[in-house]
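My structure is below; once you've seen it, I'll send some questions.
Only one protein chain is missing; all other protein chains are in place.
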Amino acid sequence: MIGIRPALLIIDMINNFDFPHGSILAKKAQQIAGQIKCLKTEFNTSKLPVIFINDHYNLWRADLTKIIEHCRNDRSQPIFDQLLPDDDDYFLIKPKHSAFYGTALNTLLHQLKIDTLILTGVAGNICVLFTANDAYMREYDLLVPKDCIASVDEKDNQYAVMMMENVLKAQVVSTVHEIN
Amino acid sequence: MIGIRPALLIIDMINNFDFPHGSILAKKAQQIAGQIKCLKTEFNTSKLPVIFINDHYNLWRADLTKIIEHCRNDRSQPIFDQLLPDDDDYFLIKPKHSAFYGTALNTLLHQLKIDTLILTGVAGNICVLFTANDAYMREYDLLVPKDCIASVDEKDNQYAVMMMENVLKAQVVSTVHEIN
Amino acid sequence: MIGIRPALLIIDMINNFDFPHGSILAKKAQQIAGQIKCLKTEFNTSKLPVIFINDHYNLWRADLTKIIEHCRNDRSQPIFDQLLPDDDDYFLIKPKHSAFYGTALNTLLHQLKIDTLILTGVAGNICVLFTANDAYMREYDLLVPKDCIASVDEKDNQYAVMMMENVLKAQVVSTVHEIN
Partner (left out) sequence: MIGIRPALLIIDMINNFDFPHGSILAKKAQQIAGQIKCLKTEFNTSKLPVIFINDHYNLWRADLTKIIEHCRNDRSQPIFDQLLPDDDDYFLIKPKHSAFYGTALNTLLHQLKIDTLILTGVAGNICVLFTANDAYMREYDLLVPKDCIASVDEKDNQYAVMMMENVLKAQVVSTVHEIN
C-alpha cells in the first residue's frame, strides 16, 4: 500500500501545547503517539527514513536538545515517553505551518529519492493539512493514516482528512495496520 | 556605515575542513576568526542579531551539539577556541551552498526586520558568494568586510569580493574597523 | 479597513472551467465577477495594484493572449465580459494551487511594499485557501470579502472562509462594500 520509496513525517509532536486549547490537543496527541510509534518502529526496522519536523518555539536554534527541554512539561511528557527522535531519525525545524516552508525537507526527500510521504502528527487541520498541500504541489504521493492525525476539534480533523483525500489525492486509511 | 537594521551572518565557520584543500582553508579561517569575533562581540553588546549558518555534514539533524562534536578536530579547534554560538545567537543549518536555500533564514530576517546583512565566513567564492546573490535577489543591502572572508585561493577570494561589489552592489570595506 | 499598502489578488478567474463540476463553478464565478470588478475599478482609480494570477493550462508560456484564447468558451465568456486584465494590471501565471509557489508574486509584493492582500477568485477552498496560507506564512495581512470568493460546494466555501478567519487571521467581510 505504501509507495516504493516512502518516508514517515512526524509533525509537531515535540510540542509544549502552550496555546489556546493546548491541553485538549495534548490529550489527543497522547492518543495518537502510540500508533505513530508503531509506524516509526516499522520504518526504523526496515531502514526507511523517519523525519521529525517541528516548530522551533521562537528559539531559532537548530538545537534538538534545547527544543526538547523547552517543550518538556506535564502535557508533553506522556508523548515524549512514547515518541522521541532516535539517533538514526532525521530532525528538522520549521518556522511556519508547512513542513516545506523555510526548511531543508524537500532537499532531504530528494536526496533520499522519496516519492511518498506518510503524514502524521498535529494539528491535522493546520500544519498537517498545509504540509500536505505543499507536498502535493511538489508532486509527492500522500498517505494519511487517520489514527495518526489529531486536531483540537474532531470535525476540523475530519474535514482536513477529507480535503487531503479529495483535493490533494491522498490515500486515506483508517489505521496504521492497513499500511503494508 | 551599517544599515539601520543589520544582522551579522557567520557562514560555515563551524566546519570540519575535511575536503580537498581543507587544511589550507582551515588556516585562513583561523586568521579571520578573530575579526569575526570582534564583530560578533560588538553585535552582542548592541543586542543586534548574530546568525551562525552552517552545513549539517549529512547529519540532517538540527542539533547544534552534535554538529559541533562532529566538526571538532585539529583543524577546527583553533577556530572553536575563538568563535562559537553563544546562547543568544541564532543557529541555523543549510543543506547547500546558499544560506537562503532550504533554510528559515529569510523568515528570521523578516521577523527581525533586517535590511542589511554583513557577510562573513568561508568559502568566500562559494557559500559566501552564492549567499550574497540570494540576499541581493531578496533585496537586502550587503556589507562585506574583506578581513572576515576567506577562500582556499586568494585570487578566487578577491574575484568573489569584486563580484559582490560590482554585481551585487555590496559595500566592501577592508577591515571590520571601518564598520561603525 | 484595508491595510496601509493593499494589493488586490484575483485568482484563477481567467479559467476554462473544463474540469469536474466546472459548469457549476463557472456559474458561481460569473456571480462574483461583478463585485471583483467593483474592487478592481476602485483599486485602478486609486492607483493601487491589481494582480491577476492564473493557471497556465499546461501551456507553460508566459503569454497572456494565448492563455485568454485557450480559456475562451461559453463558460468563461460571461466572466471575460466583466473582468479581464487592463494594461496597468499585473498578470502572473502559477503552476500549482498557491499563487506563491513557483511564481514571482512575493518579489512583486516586496517591490510594491505591500503589507495586505485582498483575496478574491476561485476556488475558495483550494487555490484561494492555499494562497492564503502561503501569504500568512510570509506575514501578510489578509482581507477576504465573502462575495468575491466561490467554490463548487457552498459548504466547502464557508469552511475555507472560516479557516482563513480563524487559522490565518484574515479579516472577513460580507461584501466589498464593507471595505474602505
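Per-chain numbering from 1; labels A, B and C assigned in written order.
We adopt the following convention: a residue touches a chain if its C-beta (ideal position, glycine included) is under 8 Å from a C-beta of that chain, and two chains touch if they have at least 3 such contacts.
Everything numeric in this text was worked out from a predicted model, so none of it was measured.
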{"item": "Absent-chain contact - pick from A:Arg72, A:His110 or A:His177", "value": "A:His110"}
{"item": "Missing-chain contacts mapped onto chain C", "value": "56, 60-67, 85, 90-96, 101-108"}
{"item": "On chain B, residues whose C-beta touches the chain left out of the figure", "value": "96-98, 101-102, 125-126, 130, 133-134, 136-137, 159, 163, 167"}
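Heads up, the rule we're going with is that only the chains that are shown with their structure count from here on.
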{"item": "Rigid-body rotation angle, chain B and chain A, from Cα fit (steps of 5°)", "value": "180"}
{"item": "Centroid distance [mean C-alpha coordinates] between chain B and chain A, Å", "value": "32"}
{"item": "Rounded Å distance, chain B centre to chain C centre (Cα mean)", "value": "40"}
{"item": "Sequence positions of chain A contacting 2 or more other chains", "value": "96, 101-102"}
